Structures are given as structure tokens and as C-alpha cells.
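Reading through the C-alpha cells given below for one structure.
As you look at this complex, bear in mind that one protein chain is not there, while each of the others sits in place.
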Amino acid sequence: MQVRTPGYLAWRRFKRNKAGVIGLILVIIMMSFALIVSVTQPFPNTSVLDASLLPGEDPAHLLGTDIAGRDMVGLLAWGTRTSIVIAIAAEVFVMAISIFLGFVAGWFGGVLDYLVTRVIEVFVAIPPLLFQPLFMIILGATLPNLVLALGILAWTEPTRLVRAQTLVYRDREFVNASRGLGANTSSIATMHVLPNIMNPFIVSVSMSIPAIILGESTLSFLGYGLSENMPSLGKMIGISWQYIQAYWHMALLPTACLSILMLGVSLFGDGLRDALDPAGG
Amino acid sequence: MFFYTIFMLRYLITRVVGLIGVTLIVSFIAFMMLYQLPGGPFSEEKQPLSPVAMAAIKAKYNLDKPFYVVWFSWVTHAVQGDFGTSYQAENVPITKLFADHWGVSLQLGLLSLAWSVPLGMLFGVVAAIRRNQWLDYLLRFLAIVGTTLPGFALTVFLVFIFAVRLHWVPTTGWKPFENPATMVLPAFVFGLVPFGSLMRYARNGMLEALNQDYVRTARAKGLVESAVIGRHALRNVLIPVVTVLAPMIPNALTGSAILETMFSINGIGRYFIDSISSRDYPMALATAFIVATLWGISYLVTDLTYTIIDPRIRVGGR
Partner (left out) sequence: MIKSRIFSAVAIATMLAACAAPSAAPAPTQAPAPPKAADPTKAPAPTQAPAPTAAPAATKAPEPTKAPVADTSMNTVGKKLPDDAAPSDQQVIVIAAVPPPAGARMMDIMAATYNRGLGADLFAIPLVRLNKDFQVIPGSAASWSASADGKTWTFKIRPDLNWSDGTPVTAADWVASFQHITKKETAYDFGWYFEEANIKNFADAEAGKAKPEDIGVRVGASPKDLVIETTKSIPYLPMLFLYASPMQKAALEKSGPTYNSDPKTSVSAGPYVLQDWSENRVVVVANKNMPDDLKPLLNKVIIIAQKNGLQAYQAGEVDTAVAGSAADVKVITSDANLSKDSTQDPADFRVHYFFFDMSKPPFNNIKVRQAFAHLFDRDTIVKKILPLPAGAPMYGFLAPGFPDSNQEQLKTLQSYDPAMAKQLYADSGVKITDKLTLQVRTENAVEDAAVAMAQVYADEIKKQLGVEIEVKRTPQKTFMDALNAKPTKMDFGMISYGMDFLDPSNMLSVFKPNGRHNWNNDKYAALLDQAGPETDIAKRDQVYKDAEKLLVTEAPGIFAFQQFNVNLWRPYLNGVTFQPGKVNTARGIGWPGFSSFNLGTYDTYVTKDVLKTRPNPPK
């Protein structure tokens, strides 16, 4: 006999979704690639004699090297690792803020809603391309600063979504009913409102992961990214796009890594959404 | 109805006042940050400038005063439509620079929305209807590629293939009338993000709608599929779509800084980046101000749209 918990049911539903499973597999592949290589090998050293090798030119460097002679496999793994770390850190930041502020604003309304909405308006109105470079120049190009610079401007959308959806459910009959039955706010929030708004929220979060990484690569492209000892896929793309004609691997490989990672995250997010959809697929 | 109108009016006024406040706050933050930046609108390429030369420069550009003093005088001028002059063009008002260049950014933005919005929504709905069939997978793959590949990386590949190798389109430029081919790549790349996001939102919204009880009921009642979709489901698609579309509009209106730079397009988007790296404070502030205002307006419009599409969402608080 198996216990049919909601989690188990969701997993069963998820398994049926081929795209979602593929997404999960892609994410697992990329994460294990990053993890295994970065744990077993140190960050690749420069080796000027091996500079700019194309894939296949030297068996010691399966995917070639960059212009300072660093092994591409190592760079990609370490870069993927940084990109994942940045994405996770920024998303945790964004999710925590958006669920809290969005629900509070939508549920309680009044002054709280007014305040949150105004703060959102301020943050939304800050042009990222002005704010993020300034932020990085002033505070310095470090990983925590980068996560902050990306996260600070990314929480507004999910917060608005949570708020809007909370507004929708706040006055729905079943919510009113449980309120009538004397349920307190936090239990209504966790029992009735949040599960219902989870799906669009997950979609929104899964869609903002690529946006975070794109934001990071855009900053790197503009020269405001991390320092040279901190690899990231965005940074590699930002630097190496001009090498497309001369050394295709330097431009294409990090782009491919990023795309696979993003494809995985997105498909997985979709699958998750379908699985968690209480209305059933 | 009368009370509703009064209510809406009051709501609108509150929001407009809020918008002005937001713009002021954003400009204040921008001032504060710009004044923290290392370097300034001068070159010390060979050696440090003499104290005298430095003093003259600081005095000229108001860098010798506290930022809030300068902010205040900036605001009083800005409300009269005077944003000062760019450091790169002393006697040309910034308003003139914007007037000269905004048109191009608008063209690029609107053109990219013109193809991406209808196609994105259409494909999203189609994908939802053909859920988990090969067409769905293909369209979703397209959407993901559109939203995940960095625009500049894609630009590099496309320019290399279609301009450098095939010579089908020029590498750079923007001449809608003389040479429409110049518009293809920038508009395509710029439209990919709205296209992909809209498609995913439209698909998700549509799926959710198709699972709603009333839609099922409609189906059960034997209504034809197209009628079910048209009458009941599409409205449900619109809410999330409006949510994603709203932030894209000011984005489209203010141009893509990176694409404009890469394609040498003469729009205002480039000012974002260049005004920071060249420490052109008036330019950076004017850009921030105008963009902030646009965002504010677009959000106001979105919220109003919400209330029209879904009356369950009430304007204002409780």
C-alpha cells in the first residue's frame, strides 16, 4: 500500500509530463557537470603555450582553451556553477520578499497595500541599466553585490503577481467561508491563498531565472560584471561574443551551456506547474 | 455609476500624485548614486589634472556642491522642461537630443512589438490547445530560446551569418525608408523576449482557463470548441498577458541600449550606457527621469486595465 500524499500525486503527475522530465534531467546534468568538475578540478590555470586551442586540437583539452590557455571544460563547469549560485541566491532573495510583501499588500490592503505598491512603483521605475552599473561601480564587483544588484530590481514583478492573485482569492467564497469559520490569517494564507497562487508564481519565478542570468550576462557584457577570477557563463559570453569568427568555441560553448541550463529550468518549471495544478491536468 | 466615476477620478488623482512622487524619489536616488561615482566628466589620461583645472570643472558641472542641493535645482528646472545640456554637447538642450533620437527608438520598439505581441499570444493559445503534442513542444522550445538566449549573443550570430557571410542585411544602421533591410535584425532580436514571454504566459493562462469549471461546463453543454475558447477562455488569458505586456511597453518605448549600441542605431537607448561610462550626469538623469515616468504611466494603465478585464479586482485598497 502506498500512501497517496499530495506530494506523491504531484510527482506522478510530473512524471507523466515528458517535457518537464526532460527539463529536470537537463538541470541535473548541468548541475552535476558543474559540481563534479569544480569539485574534482581546481579552477583552470592559464597556460600560455596552449592559448586559443580549438576543440580537438589537443586531446588534453577536449573543448579547447580560451585566449589565456585555460581549459574550456573547467571554465564552463566553474562558470555554470557561478551562474547557478547567482540564480539561486537571487531567486531566494526575490521569492522571500515577493511572497511576503505581495501577500501582505493584497490581503490587508489599506495603508500596507498603499506602501508596498508605492515602493514597487519606485523600484519598477528605476531603470536597471542605470541602477545596476552604478550599484556595481560604487559598491565593487563582488558576488554578493551582484546578487543584490540583480535581486533588488527583480522582486517587483512576482510581488505584483502575488498581490494581484491574493486580491482575486481574498474575496472568493471558500476563503470567506474559512474566515467565517474563524481561521486566522496565516492559516488562510498558507491553506487557501498561497496554494492557489502558487502556479502563476512558479511560472513567474521559473521565468525570472533566465532573466536573472541574462541580467548578469548583460552587466558582464557592459563590463560591470564579476572580476576575472570569478567565472560565470554570462561573463564568458559577454567577453567572448566577439570571438565568434575566430574561435567559435569561446563564444558558442558558454552560450550553449547557458541555453541548456535555461531550457532545463524553464521546462522543469512548466512541468512543476502542471504537477502542482490542483485543478488537475 | 456616478459614484463609480467619482471614485475612479479620485483614484486617478491619487495615482498621478503618486507617480510624481515616485519620479522625484527615483531622480533623488539617481543623483545620490551618480555623485558617488569615481571619476567625472573630464579626462586625466596622462596625469592628474591640476587643482585649478579640476576646480573649474567641478564648478562648471556643479560637482562642488552637495548632491541634494543640485538635485533640488535640477528638479525646479526639470518641471519647467529644462533638463540642462549634455556634457558632450554644451549648448544643445537635452530635450533637443531626445526629440532628435526618440523617434528611432520608438520605431524599433513598436516594430518589435508589432510582430511579437500578436504572434506570441497566438502561438501561446495554439500551444495550449495542442498541449503536449509536437507543435506544443516546438513552440515552447521557440519561446524558451527567445527568452533565454542573450540578445547580444544572438545578435552576434545573426550578424555574422546574415550580414557578414550572406550579405542579406547590413551589419549596422537603421534606415526604415531608404533601406528597410536594416530593420530586420534589430526588430527581430528585440522582439524575441516579448514574444517568448507572452507565449508562455498566454499558454499558461489558456491552460488554466481550459481547466476552469465554467469552461468545462461550457464544453459539457456541448458548445463547439472554438466558441468555448473564444467566449470563455481568452479573457482569462488576458490578465497574465497584460501583466507581462505592461513592463514591455516602456521597455519598447525607450529602446534597447545594447542593441542600439551593437547596431549603431541612433536612438536614446544608448544614452543609458554611455552617459554612465562618460559620466554625463545630466544625460543620465534625464534618461532616468523619462524612463521612470514612462514606467509609472504604464503601470497605472495596467492597473486600470485589470479592473476592466476582471471586475473582481477592485481598484485601491479596502
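Some notes on this structure:
In order of appearance the chains are A and B, and numbering begins at 1 in each one.
In this section, contacts are C-beta pairs under 8 Å (C-beta built on N, C-alpha and C of every residue); 3 or more make two chains touch, one makes a residue touch a chain.
Predicted, not measured: the structure shown is a model, and the values here were computed from it.
Here the missing chain is touched by one residue of B:Gln88, B:Gln133 or B:Thr217, and it is B:Gln88.
Among A:Ala10, A:Ala68 or A:Val119, only A:Ala68 touches the chain left out of the display. One of B:Thr148, B:Thr243 or B:Thr261 touches the chain omitted from the figure, and that residue is B:Thr261. Summary of contacts with the chain left out: across B:Val22, B:Leu97 or B:Leu113, the touching residue is B:Leu97. Where chain B meets the chain that is not shown, the touching residues are 37-40, 42-50, 52-53, 56-57, 59-61, 86-92, 97, 101, 159-160, 163-164, 167, 170-173, 261-262, 264-266, 270-271, 273-275, 277-280, 283.
Contact between chain A and the unshown chain involves residues 45-49, 51-52, 66-69, 137, 141, 223-224, 227-229, 239, 242-243, 245-247.
Rule of thumb we're sticking to: only the chains that are shown with their structure count from here on.
Within the complex formed with chain A, the chain B residues making contact are 18-19, 21-23, 25-26, 29-30, 33-34, 36-38, 132, 137, 140-141, 144-145, 147-150, 152-153, 156-157, 160, 164, 197, 200-201, 204, 207-208, 211-212, 239-240, 243, 247, 254, 257-258, 272-273, 276, 284, 287-288, 291-293, 295-296, 299, 306, 310, 312-314, 317-318. Residue ranges of chain A in contact with chain B, taken from their complex: 17-19, 109-111, 113-114, 118, 121-122, 124-127, 129-131, 133-135, 137-138, 157, 160-161, 164, 167-168, 171, 199-200, 203, 207, 210-211, 214, 217-218, 221-222, 234, 237-238, 241-242, 244-245, 251, 255, 258-259, 262-263, 266-267, 270, 273-274, 277, 279-281.
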